[in-house]
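For this depiction, one protein chain was excluded, whereas all remaining protein chains were kept in their positions.
First chain written, first letter: the chains are A and B, and each begins at residue 1.
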Amino acid sequence: MRFKHALGLLSAAAMSLALAGAATAQDKTVKIGVILPMSGGTASIGAHAKAALEVAVDIINNAHPELEKLPLAKNAGLAGLSGAKVELVIADNQGSPATGQNQALRLITEEKVVAILGAYQSGITLTASAIAEKYGIPFLTPESVAANLTERGFKWFFRTTPIAPDFVRIYDQFLTDMKAAGAKTDAIALVHDNTEYGSSVANTIATGFKEKGRAGVIDVAYPVNATDLQSQVLQLKEKKPDVVLMISYTSDAILFAKTMQSLDYKPPLLLADDAGYSDPSFIKAVGKLSQGVFNRSAWAVGPAGSPSAVVADMYKKKSGEEMEDTVGRQMQGFFVLVDAIDRAGSTDPAKIQAALKATDLKPDQLIMGYQGVKFDDKGQNVLASAYIIQLQDGENYVSVWPKTNAEKAPMLPYKGW
Amino acid sequence: MRRLLWPSVFLALAIAYPLLLASPFQQRLGALVLLYAIAASAWNIVGGYAGQVSVGHVVFFGCGAYAAMGSYAKFGLSPLFGIPGGIVIAVALAAIIGVPTLRLSGHYFSMATIAVAETMRLIVTNTEWLGAAVGLSGPTVARNVFDLSFISSLPYYYLFLGVLVITLLITWWMTNSRMGFYLRAIKDSERAARSLGAPASRTKLYAFMLSAALTSVAGALYAMMVGFVDPESGLGILISVKILIMAALGGAGLLFGPVVGAAILVPLEEISNSWLGGKGAGLTFVVYGAIILLIARFQPGGILSLINRTVGKDRKPARAEGAGHAP
Partner (left out) sequence: MSLILVQVIVGGLLLGAVYALFSSGLTLVWGMMNIVNFAHGDFVMLGMYVAFVVYTLMGGGPILGAPLATLVLATLGVIVYFGLIRDIMKGPMLAQILGTFGLALLLRYSVFWWFGANFQSLPQNIVGGTYAVAGLRIEASRLLAGVVALLVTLGLHLLLTRTSLGSKMLAVAEDATAAQLMGIRPDTMQAIAWAIAAGATGLAGALIANFFYIVPTVGETLGIVAFVTVSLGGFGSVPGALVAGLLIGVIESLSGYLIGAVYKDIVVYLLFLFFLWFRPQGLMGKM
């Protein structure tokens, strides 16, 4: 009979469902769920973030007196939980909001994680955090910048990263300073892809610049993962903006750099909004064609022996890559989350939530260049900030702005290749 | 009565499943299996029975998903309004797409449906009113029960089970009606069917519209459970492929084929992701890809066709053949 066999298959499927539920609880470890893109087009970010978080776990679980300024580094384990160790449970969101949600549910109910960090793509952060909210588990996003995430009235949602309105402030001040230094900054072209990240950040910057009296903003949008960008570069070549602001992922950032060289186009000032331009793959691929590009980053290596330099070293040993802003923000978010668990002295979600709300970290307790970490009612870090860095030699970014934090003076105009 | 015995047992088991395996993750997996079973069964009407391999069915899925989230985000209504709303839009769209494309045969039809789906995705991505790339969200905190925003997966599970039963009943009724008779004739040979007076174009169009309506219901249900839709998750071509693969893997053109396909592939995907995904080595998809490949290689008619053959089924099932080379 047909149905009998169908039934057999179904019960086999059901059995495998049952097996999936077999999770063993371990004592003395605090499990933290992490949702990242580990497959698909953004998988390189997941791979880098995984390495960075493993370094962070090493710093927390083992004694690192050389990093004593960072919370949790000096002693082994969490002092507030009598030396308990932290354990990462990483899940792949597969670039799908539904999968992100499934994995959030699995992390909470099967793996019994005490908090979740994630999920890179804003759309997936949106759906995965909705599950955490329903279950009353703290969810911290170190990366997702979509404005609506903190506008939902969630009580368990926190975000450490700077967001688009912060970018507007940073870019506006930076461009004002560059103008004072003699650069022309009147006509600004916003080059962005049509993803949620690209279009929403470009929108916020366009309106923000208008409010600050910067007219003459040109919008150049393109489809993400473009097969060809010659038309866009030619558009820029024709319109001759003073400043080109790139809001792009790695794939398109690489193609832009190559196309700009082949069409011999150099804007006087090229400024990038993090993302693709921070990816070490970008520098390896086309760094030499992008000398002098400015980039937003809250990460700067700092002098030898400084906590950030030590962390950068550990990360390079682990992954073989240079430390950069994207993974730095992941790591910082993780430290903030674990610091709250440590201060809560408990794995009770409500106590962790309260500790997160009471977070007040100073700049010297961070590896990133935020002015601190302190959450408002909506869960947004109000002290999030960033520097401007520049790829002066085509190999390594150096911080050039603001002056208080600059290793070198900004180099103008854009050199290219 | 014997014919009803096994479906009843099967249904009873489906009703009991979430009560026996009570973990929230397993309940949610069960709900997802049912959801994809609805979508794949809906696809089966046109892809399996009519033999028109649509790779753009996500358009109708998106109609439902966007109608559900749109009724909440744009009009403050319950996402439930997305079910009738999505059906109306999907059926209208199916008529518009179907008239010119259904006369195309084989691969041309498949390509046309891909092009339609991609066009829709790009249009929605650039439409501010539909949330553009950011997407539309559902109610995060339920105002009342009609917002269908539950913590537990159980309400979704039983809702989906009900819709699946209705979908299968409609499919079953269709195959035993005049329409099903025409469809079988058309699939065997459209020219012969036409010359015998079967209204081929009209029958195919009706099947396409019926399939679109049911697919849009699946889309609306999906959006209600996830509480969010964006162009990639509501209109991405991969969802079409996923639906198609479930139907083909279980057995296209067989009533329970898509259900079997969903019951195998959804847990396979989620569980292999849970076990292997976090390592970030892409092994989830190596396993997933290899299994699909092997089934296609050794059981091209789908898993249920194997069972039918080995058991020597007395009644000949609708042939699981699409266009293309027949032996």
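By our rule, a contact is a pair of C-beta atoms (placed from the backbone, for glycine too) under 8 Å apart; a residue touches a chain by one contact, two chains touch by 3 or more.
All of these numbers come straight from a predicted model, not from anything done at the bench.
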Which of A:110, A:279, A:322 or A:339 contacts the chain that the document leaves out: A:279
Hidden partner chain, touching residue among B:5, B:115 or B:141: B:115
Omitted-chain contact residue, chosen from A:63, A:234 or A:382: A:234
Sites on chain B contacted by the missing partner chain, in the whole complex: 47, 53, 55, 100-101, 103-104, 106-108, 110-112, 114-116, 118-119, 122-123, 125-126, 237, 241, 244-245, 247-249, 252, 280-286, 288-298, 300-302, 320-327
Positions on chain A contacted by the hidden chain, ascending: 39-41, 43-44, 46-47, 194, 220-223, 225-232, 234-235, 237-238, 250-251, 254-255, 258, 261-264, 279-282, 284-286, 288-289, 417
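To be clear about the criterion, only the chains that are shown with their structure count from here on.
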Centroid spacing, where centroids are CA-atom means, of chain A and chain B in whole angstrom: 35
Chain B residues touching chain A - in the complex, by the definition given at the top: 6-7, 9-10, 13, 17, 21, 23-26, 28-30, 32-33, 122, 125-126, 132-135, 137, 140-141, 151, 222, 225-228, 230, 232-233, 256, 259-260, 263-264, 267-268, 270-271, 273-274, 277-280, 282, 284-285, 303-304, 307-308, 311, 313
Chain B partner contacts - residues on chain A that touch it in the complex: 1-7, 9-11, 13-14, 16-21, 34, 36, 38-39, 43, 46-47, 50, 89-92, 94-99, 101-103, 105-106, 109-110, 122-123, 126-127, 130, 133-135, 146, 148, 152-154, 194-196, 198-200, 223
